[in-house]
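The complex appears here minus one protein chain, its other protein chains still in place.
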Amino acid sequence: MKDFEPVIVAFCCHYCAYTAADMAGSKRLFYPSNVKIIRVPCSGKVDSLHIIKAFEKGADGVYVAGCLEGDCHFKNGNDKAAKKVAHMSKYLEEIGIEPERLEMVRMSAGMGERFAQVASEITDKIRKLGPSPIKAAAA
Amino acid sequence: MQKTERSQTNNRVLVVGGGLGGIRTALDLAEAQKDVVLIDRANNIGGLMTQLDRTFPTNNCDLCTLAPHLSESNRHEHISLMAMTEVQGISGEKGNFTVSLATRPRYINLEKCTGCGECLQQFPECVSFTPGLDHRAPTCMRYPQNTPQAYAIDLSKCDDVAGLVKCCPAGAINPDDLGSNGDIACSSIVMSPGASLFDPSGLDYLGYSENPDVVTSLEYERILSASGPTQGRLVRPSNGAQPKKVAWIQCIGSRGLQKGAAPYCSGACCMFALKEAMVTKERFQEDIETTIFYMDMRTFGKDYERYYERARDEFGVRFIHSRPHSILQHPGSDQLELGYTVDSNSSLQTEEFDMVVLSTGFKIGDQAKELANRLGLELTSSNFPANPGLNQVETSTPGIYVAGTFQGPKDIPETMVQASAAACMAGKDVTPLEADSEQEPLLPPERNVVGEEPKVGVFICDCGENIGGVINVESLITRLEKLNHVIVVKAEGHGCSRESMENIRQTIEELGVNRVVIGGCSPRTHESKFQDLIRKAGLNKYLLEFANIRDQVTWVHGHQPEQALNKAEALIKMAVGAVCESQPLADHSLPINKNVLVVGGGVTGMTSALELADQGFKVYLVERTATLGGVAAKLYRTLEGDDIQDFVSNLIKRTKDHEGIEVITGGIIVDHSGMPGMFTTGMQVGRQMFYRQIEHGVTILATGARPNRPELFELGNSKAIATQLELQELIDQDAARVKTWDNVVMIQCVGSRTADNPNCSRICCQNAVKNALSIVELNPEARVFVLYRDMRTYGFQEEYFQKAREKGVIFVRYQQDNPPQVDHADDQATVTYHDPILVREVKVSADFLALSTGLVADEDSSEELAMVFKLPRTEDGYFLEDHIKLRPVDLPVPGFFVAGTAHAPKTISESLIQARAVASRAMTILAREAINLGAVTAKVDSARCASCLVCVRACPFDVPFINADGYSEIDPAKCHGCGMCASECPAKAIQLLQFEDDQVLSKIEQLFEKVVA
Amino acid sequence: MITAERKPLEEILAYIKPFKRILLLGCNECVTVCAAGGRKEVGVLASGIQMSMLKNGTSIEIREHTLERQCDPEYVEELLPMIDSADAVLSMACGCGVQQLATRFKDKPVFPAVNTKFMGGSDRHGVWTERCQGCGDCLLGLTGGICPIAKCAKQLMNGPCGGSARGVCEIGEDVDCAWHLIWERLKALDLTEQYLEIMPAKDWRPGGGSGPRKIIREDLAE
Partner (left out) sequence: MKTESNLEKVLSAGHLAVTSECGPPRGASAQTVVDKAKYLEGVVDAVNITDNQTAMVRMSSFAGSVLVKQQGMDPLLQMVTRDRNRLAMQADILGAYALGIDTMLCLSGDHTKFGDHAMAANVHDIDSIQLIQMVKGMRDEGTFQGGAEIKGVIPKMFIGAAANPFADPFELRVMRLAKKIAAGADFIQTQCIFNVEKFERWMEGVRKMGLHEKCYIMAGITPMKSVGAAKYMKNRVPGMDVPQELVDRMASVAKEDQPEEGIKICLETIERLKGVEGVAGFHIMAIDWEEKVEEIVKRAGLYPRPQV
């Protein structure tokens, strides 16, 4: 699949990753356009159902980006998000979707470089994995 | 130069210095409905803190915590911000100052600049940078929340002025900018321009100027920082290799230890070094060794001792009690050799390190000194503004107040406290503005859109070249026009310009648009602006979605215009999907009860009460004992010599006489309900335990701490053994007896910094110094021995410590595991201790043994109050503030504040500062007619609720509860809007408004519309 | 409360393989509380099934619905308008609910999507522990309010076996020794004398084993 362009959903916490994404912008750090951000007030707001629906609708990859350990504005939303991601990864495996397509990442608002780097790495990874089996089956 | 008259009225406060403290002062005043002019020399506000990587004791990145304060200060209607501006001169007096200001040219029109950075891209050399460690710092906008959100031009470095002007897509560059001079009238002035850091270049033996691997602690901070010159990679400046061994040397430029060093202690460097060492260890674990060379570890702040213990015990930071005397680099070696001696061994030790960090202290720089002179402020010998009495924020000139490191060396929490206290003082000199009189023009009524088919208007900014330069906005519009529910798509140039905003408003009104999508920059910076716009167009402000097609599309996919166009289309489609699901929401607001409840009738409580009552608020001051005065009533003099008895009795008299204060003694709080702005608190009063209720808008806790009296060192078993508190009474009341003493011993840290009570009591070292000085004054022949673990005479107290040493007071260090031994007779105490210099036991027969027993939290009252008010406490029983750094006197429950020793041990003048700080914080609430709580709150659908308690348990703030009907209930006034309950609810009974499931799922659906039909 | 846990997806898929239209039913009682079969899990499972089907090249129509309580007939009546358009019902309720559906809709295949586990309660957020085995003859009054039948791995009624160490059962570090707990509690209540009494061999009849147990309240039963 040479011209495969993955579609990746990134649930980004308003206080860290979303700001980091803006910062990547103001620093003009290029990264692949495959990542589409959905802003949430806290990564802890990301619902298992939203993650699974993203895959059902055709996402090739999903990641949740929350604050660094101990930095959550709401105390522990980032840690809760990480647990949900781990739980849903197992479920994806049951369904027959590579669990690597779902990931939790952490960064602070100042980490524009990291945002761009994560976006590139995850895009590369998903590109190598190929289209999601769901999308492939539906096509 | 233009000469402009900036204002006629003087009903405002001038705040000089836009660092953290200045921002806090300005925000406090503005929230109390008072006008402020905030000026700063630099291009942007933020000060020193924006250069820090992480801050103690939370070791968090501070960008995210500071940023909201910065943008808040820019938006605030009562604050006018003037960057690149300095004070030239002053005339007039309190209530009516005239200050002349000079503003340097920025060569950029702030009204037009969008912060796009095109100028920096094309003419990097002309855009002025802010000095970091590296001259090639990537941008002069040090961080994304920069305020003002604009660059500055250094015209002297520019060869092609015409080219530069042309490169700006917004036409904001104006080479003819001359800057401006002008006068401003104001009633009071708060000075918080900050301090400078000691420059160690002059100290040859440290090799700072020659050796790149010797850095100051701030430079090290920049190296660690993700936004610093190395992007957070810790490397040796000399060779780019990762260091394996790093040493910190404390007290550089402080405590009079070096040539040119200040005589005082800089107060913050010990914690600063601990933080850097811990962060370093945290990142590199076993790969790196960290060593701190110190004189006294001064971790005297709230819970700081614990931090020190963690550094030592959990992180393995090594501590050496020594003052290194040289840093050498031998020819051919790339290692730094530290030479030092330790207590028990007089021979020279050496050890090699890869990097050495100099913990440089604060000093008043020439600019600040000159500024103080221009204002006519009296200065101390160290060039800090002299203050006339117990109120640290006052100066020799009435109406001019100081805060932050300009007042004296200190850390961030203390700066924040002083900043609020200064706001309290300065605010007294101005009258608040009628909240509604000059408010926004009348808004049209909100159109009822419920039940209407969504009619979405999409407005796309090209933001000059920022968006339009990468994607073709016209073809984007063509693609979007076919979308379901979209009735209009328009390009709007610079959407945030006045003209475009007006166009958008007209389009909404003319076409009956009932949902709006803005395709442009980030909602973080512009959402509220467009919310206001659609509200003016008669729509509820929550019927808006943002598609961030600049920061997150064109700026980052400039190399792939086609993909950028596709992504912009996708993001806008998602926004359209979400906005169709959005519903009008009401901001929650509550009316404010303007009464204040102050709990605790010590000096702190009385001072808070008086400050608030003076500004017209009704105060109930509840004291559980029968009398006012608290612990201070037992004190006689401060270290600086102020008469406390006199002060306290004056304060009591003023409090009792004040019309606005109702003093309730013998009052015990028993119940409490309500929400911020409308609390009801019940108490039992007097011997009859008569029950009464008080309604109030805010609550201030000033319940104090209790003098500790542990049964250690034979305390209580001999007349010759007593606490420092008792000693100071003897000194004042029975000088004749004190004069007869030949030998006096003092033991520090009695019952503090122990396993039972791990924190430092903060006040004891200066107490010991104070009493020791009094004793040698009464009897110059007396020999006073102070046995200590670390002398913690921080800040200006250090000078008294030095004075005591000069007067012959003997200070001997002891180790916690080898404490002095005490034997007693009825009128004598024999103290045996290990002398680390003599390396042997020494026995002293003392006429008096004073134990520095410090303070402990008053468990009785604080535990009960914590339960009644549902407030958290620290492990050792003090009330726990909301944010240890930035909100040190705000409690986590909105509407509650803490001051004085109920917060942590502190001196009287420190307590008084907090007393004024809480008054200021309280006024930020009391000045409003209502509290707006926003609309992003969780809402329970009781028909679906299974009462499973998941929300109750998931909420980080304990807001949800199962109500009398048996369903979960979430009080919108308390909800913080994180949405964790919504995401965990197994019955899908909770929605977080503005981020509802339908909105999120609709975004997903729109994104994949093509993939699965 | 009755606790349950979702079955492996594979097993669920095998049940519903022959069908085209499925009614996926949650229950808003116990299984919601233990995060096994409420509205949210229904949604998550529906997505999982859809994706698995799609992957296998088939498709299925899933209608999601959650009843207030599947074990009561009146609530089940709510399904009348939708039951005909389903070929089979997949229930995320406990065994009680599944059987209620099977009894009511005689010609409709009904499958369980969860394994019903035990009667228990939550220790903390996300952790549930068995507390009762429904033996029908409660002896908690004699054991300090801690049940050795539900909590002792050997259901010992007269004290801890020799495998109890530091309050932990020999079965594993995460299992408390029930008798250790009972003993601590008896001590706290000053009832240690009670321990010395030998508890006689238990009459297991009230615990069932003679067909479904029944409770009939004469004053209420019609």
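A few comments on the model shown:
Per-chain numbering from 1; labels A, B and C assigned in written order.
Methods note: a residue touches a chain if its C-beta (ideal position, glycine included) is under 8 Å from a C-beta of that chain, and two chains touch if they have at least 3 such contacts.
Predicted model, so just to flag it, every value in this text is computed and none were measured.
The absent chain, not drawn in this view, touches the displayed chains C throughout the complex. Summarising the interface, chain C meets the missing chain with residues 153-167, 170-171, 177, 179-180, 183-184, 192, 195-196, 198-202, 204.
Rule of thumb we're sticking to: only the chains that are shown with their structure count from here on.
As a whole-number value, the distance joining the C-alpha centres of chain A and chain C reads 35 Å. Residue numbers of chain B whose C-beta contacts span two or more other chains: 954, 988. Touching of two or more other chains is recorded for residues 47-49, 53, 56, 138 of chain A. Against chain A, the residues of chain C that register as touching in their complex are 8-10, 40, 43-44, 47-48, 50-52, 54-57. Of all the residues in chain B, the ones that touch chain A in their complex are 58-61, 63-64, 67, 115, 117, 121, 138-139, 141, 143-145, 225-227, 231, 522-524, 548, 550-553, 555-560, 563-564, 566-567, 570-571, 574, 936, 954, 956-957, 976-980, 982-984, 988, 992, 995, 997, 1000-1001, 1003-1005, 1007-1008, 1011-1012.
Here chain B touches chain C in the complex through residues 944, 946, 948-950, 953-954, 985-989, going by the rule given at the top.
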